[in-house]
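Here's a slice of the assembly, chains where they normally sit.
Chain naming follows the written order as A, B and C, and within any one chain the residues start at number 1.
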Amino acid sequence: MTEIGIGIVGGGYMGKAHAVAMASVGAVFGTALRPRLEMIAASSAESAERYRAAFGFDRAAADWCALVDDPRVEAVIIASPQDTHRAIAEAALALGKPVFCEKPLADTIADARAMVAAAEASGVVTMTGFNYIRTPASQFVRQLLAEGAIGDITWFRSEHTEDFLADPDAPFNWRCRGQANGNMGDLAPHPINAALALMGPVARVCAEVETVHRDRPGGTVDNDDHAQIMCRFASGVMGHIYSSRVATGRKMGYAYEIMGTKGAIRFDQEDQNAVWLYLADGPEATRGFRKILTGPAHPDYLPFCQGPGHGTGYQDQIIIEAKDFLTAIHSGQPVWSTFRDGLDVAEVIEAVHASAARGGWVNVSEMQERTE
Amino acid sequence: MTEIGIGIVGGGYMGKAHAVAMASVGAVFGTALRPRLEMIAASSAESAERYRAAFGFDRAAADWCALVDDPRVEAVIIASPQDTHRAIAEAALALGKPVFCEKPLADTIADARAMVAAAEASGVVTMTGFNYIRTPASQFVRQLLAEGAIGDITWFRSEHTEDFLADPDAPFNWRCRGQANGNMGDLAPHPINAALALMGPVARVCAEVETVHRDRPGGTVDNDDHAQIMCRFASGVMGHIYSSRVATGRKMGYAYEIMGTKGAIRFDQEDQNAVWLYLADGPEATRGFRKILTGPAHPDYLPFCQGPGHGTGYQDQIIIEAKDFLTAIHSGQPVWSTFRDGLDVAEVIEAVHASAARGGWVNVSEMQERTE
Amino acid sequence: MTEIGIGIVGGGYMGKAHAVAMASVGAVFGTALRPRLEMIAASSAESAERYRAAFGFDRAAADWCALVDDPRVEAVIIASPQDTHRAIAEAALALGKPVFCEKPLADTIADARAMVAAAEASGVVTMTGFNYIRTPASQFVRQLLAEGAIGDITWFRSEHTEDFLADPDAPFNWRCRGQANGNMGDLAPHPINAALALMGPVARVCAEVETVHRDRPGGTVDNDDHAQIMCRFASGVMGHIYSSRVATGRKMGYAYEIMGTKGAIRFDQEDQNAVWLYLADGPEATRGFRKILTGPAHPDYLPFCQGPGHGTGYQDQIIIEAKDFLTAIHSGQPVWSTFRDGLDVAEVIEAVHASAARGGWVNVSEMQERTE
């Protein structure tokens, strides 16, 4: 066992989640590398100190530069606003420090491309934070697909729906400003990432992006509330992706369904410990979607509990990410999802915006060609 | 109570359903008009006689002309192949006989328009058979929407998914030939009708229509297996419609979700006696989708059973249609859904095909303008 | 095809259900015997005439004697209050007319025994009306058990829960008076019948029977609101049965779970078209309760609809009963459940009352011995 000094930039929602994950991951997974909560940075020295005390870090940094430069910080987790991602990542990579960056990878696609370039130039381990795909359930779904359990895929649908801005009278806040904070920056990356992870590359999209509630108490919203995407995968399969922050009643509506020639899979994160699997075999009379509860037979479950059906939760996904990040650092082998995987998502998003503006089909490769 | 002589053209799947419905509806609803199972016609005298005996009709007709012309047949139900609908309907309307026609209204949109013209010229009661929207559950949903229970609508999604051709090795059959027998003719009318019934007119569509399994044992499929439609309602709301006959694991996947500013509704015909309603009121801690079981408090339920939750089934939808048809005849007032409503669905379908061919958005009004 | 004249005593809840069933069953099942709605009797000539007109009977009878004696009435359905069952059944059986009697078989166990004796002496077909066990779903469960699909049974639990008297302020009505109208007479026969049908004879019981709300506006309740029964089947299996009319939120809570060495089954009538089946085979990772939607592969479904998942409802159960009754009459072979099967339920109920009074285990055979 070797210690590794962890520095986290940002102490809000995701910063805390990563702090807890780094405090737990050693005991949970018995990792070879053991994180030491070395330093946390935030938007001010005061808030950094508050986070330090709350989460149990050794030291607080007044700004992210001090954290990145600190020699005892050996790996950096970026959980600060999107427009800061690129600078922090480039600084850390330049020092040869592994970087975990929350999604979306960057504020703009140009920044995302620059980050990938920096990562590939540095040869250092990077990771983009797509947590939902890392549940034992969704990892198991990836296994099922890889094994061909449901045959050739004929249809894919994913969504990520929440309702935190469904009330038109909810006041204007920071989420209502800037494309990266809108639905397309905040929520859409998840079901798009699910699409890529489960189905492979998206070839083209035809999309609508809409602000449902333009005027809110306190300001005018300048980013989107929801978006729908018809897509065609490189494999030839037809699909649909929907994301929304105004989906009344939905709290964690990260969900997908995948139809194949031999079976089908349905999943909804609101019941994250269950995978619904239909197999078109055996007598017709006994066919049906079975509700499989995750357990030790599924990926990354056993370290949390020996009992099937006992369940993992949101925080456990972040612990799994932490394990994957440490494993990548220790082995020097990249672990899915790298910065490049984060860029793949960003390119689909770019194509979606282009399609919505233009009103028709857009090839994702157009987005790639623009800069390469 | 007055008797009315019913003639049914066709004794297959839907012909039988209407025969049973006409045998039951008087006792169930205590209708003012009491149907007499007068005559049934089929593709041959032999099969007509077989249906007559099985379903309990007084007489069998060797062809539909004999049935329509018979003076004791006072109302006609058309449950024969789509390409026969127009001729039968026109003949019956010309004699001033009310006509109930199964969906889709006709084989081609030109025929559908001709039928509407004939209906409107005759002044006789007509009806198009959209049964699923007539469950107590879906009628209740229409009530909720009319009352504004979930506020202003912000998103709509419907689907109709089955899997009877999901197996690529399923042999070629009559459903694999002719546009009207494909998914767009067979299944899509239901979720499109749901969209119109629940949300009002569709302004424009952007769609994909696809044959997933082109070659089957015994023949080459010339119609579609599934289709997806992005749509924009005249009300401004964004929506999505999907239909498929290759949706492995789905047996009666007529389903929809409707999000509004004050609530949301979810429904799935596979559990047809439940409406899921979310209301964004009361304390946050007690909000959730409630599973409402249909009962005497919901439309057209009580005649079937005094007990809530005891449930209605597929055949009961047809009995409700029969009641509505008889009521319309008796009162002389049209009852939703008339031939005109059937044509509305056909026009959306026409626009979907145009969009899929062209690859972009198509205004439904274009379809209307073409002929008017 | 032969006609048979049907007479129904009672035009309330169940009388109507049987009238509709007899109007429909020929067309649905293509039965060899075709019912003619000959005559209906009720508590007064006026109400009988009202029912006659509403349900479409040829004639109304001023009292049940006239109905039973009428030569054109060839089979009798008893849907009148429990305390009238015995006299009607004995009169009909004495004339050699087949009798269908609603559950519970009689008001007292002595009457039930007399009815069985009369039935067995007459050699005429009899039937007791247990409708819920006749859904395609529950018939399929019986098949699964017969085939040993879930191995040796280790645990059984059933319930029938509704909430029509859950509100303590609901006024006193006829259901609040007389043991046969209480929960033990009204609801408990269903889950007890389920236990017998699915598991075989009950050897002994230990039970509690309770009136939860004794005083209601308008009167003092003298029968029970709910009861629980620990039971031991003759097969040695342990079980539990619960029934309640004060089960807030439950509308049609006829439900059971059966655990076996190789699998398990769960069913809830509130979603009556689904059977949940778990099979302990295949890899651990893909095991789960599968939700099987009823369809043509299941008993008595196809006559209602060719499409799986399209669903049957409450009224369809009564149509299945009608088909079974007609089949038994036509063949002369008894069909489960006869009067004897109704008595089996009554004896368990008797034992439950004895156990509740005595406060410990009671052998059901004690109840049998008392009179035989």
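In this section, a residue touches a chain if its C-beta (ideal position, glycine included) is under 8 Å from a C-beta of that chain, and two chains touch if they have at least 3 such contacts.
Note that the coordinates shown come from a computational prediction; the quantities given were computed from them, not determined experimentally.
*Asks:* Given 3 shown copies, how many make up the whole thing?
*Replies:* Number of identical chains in the whole complex: 4.
Throughout what follows, only the chains that are shown with their structure count from here on.
*Asks:* Among line, ring, star, complete and other, which one matches the pattern of chain touches?
*Replies:* complete
*Asks:* Count the residue numbers both chain A and chain B use at their shared interface, divide by all numbers used there, and answer same if that is over half, different if under half.
*Replies:* Mostly same residues: over half of the interface numbers shared.
*Asks:* At what distance in angstrom does the C-alpha mean of chain C lie from that of chain A?
*Replies:* The mean C-alpha positions of chain A and chain C differ by 54 Å.
*Asks:* Centre to centre, by mean C-alpha position, how many angstrom separate chain B and chain C?
*Replies:* The mean C-alpha positions of chain B and chain C differ by 35 Å.
*Asks:* Using mean C-alpha positions as chain centres, tell me how far chain A is from chain B in Å, no decimals.
*Replies:* 42
*Asks:* Check each residue of chain A and list the ones that touch at least two other chains.
*Replies:* 278, 287-289
*Asks:* Within the complex, which stretch of chain B touches chain A?
*Replies:* Against chain A, chain B makes touches at 150, 152, 154-155, 157, 163, 166-168, 206, 208, 210, 212, 225-226, 228, 230, 232, 238, 240, 242, 244, 246-250, 259-264, 278, 280, 287-289, 359-361.
*Asks:* For a test of understanding, state which residues of chain B touch chain C in their complex under the given definition.
*Replies:* Touching chain C: residues 1, 13, 16-17, 19-20, 23-24, 26-28, 30, 34, 53-56, 162, 164, 250-253, 269-274, 293, 295, 304-316 of chain B.
*Asks:* In the complex, go through chain A and note every residue touching chain C.
*Replies:* Touch residues, chain A against chain C: 140, 149, 274-275, 277-279, 283-293, 295, 297-298, 308.
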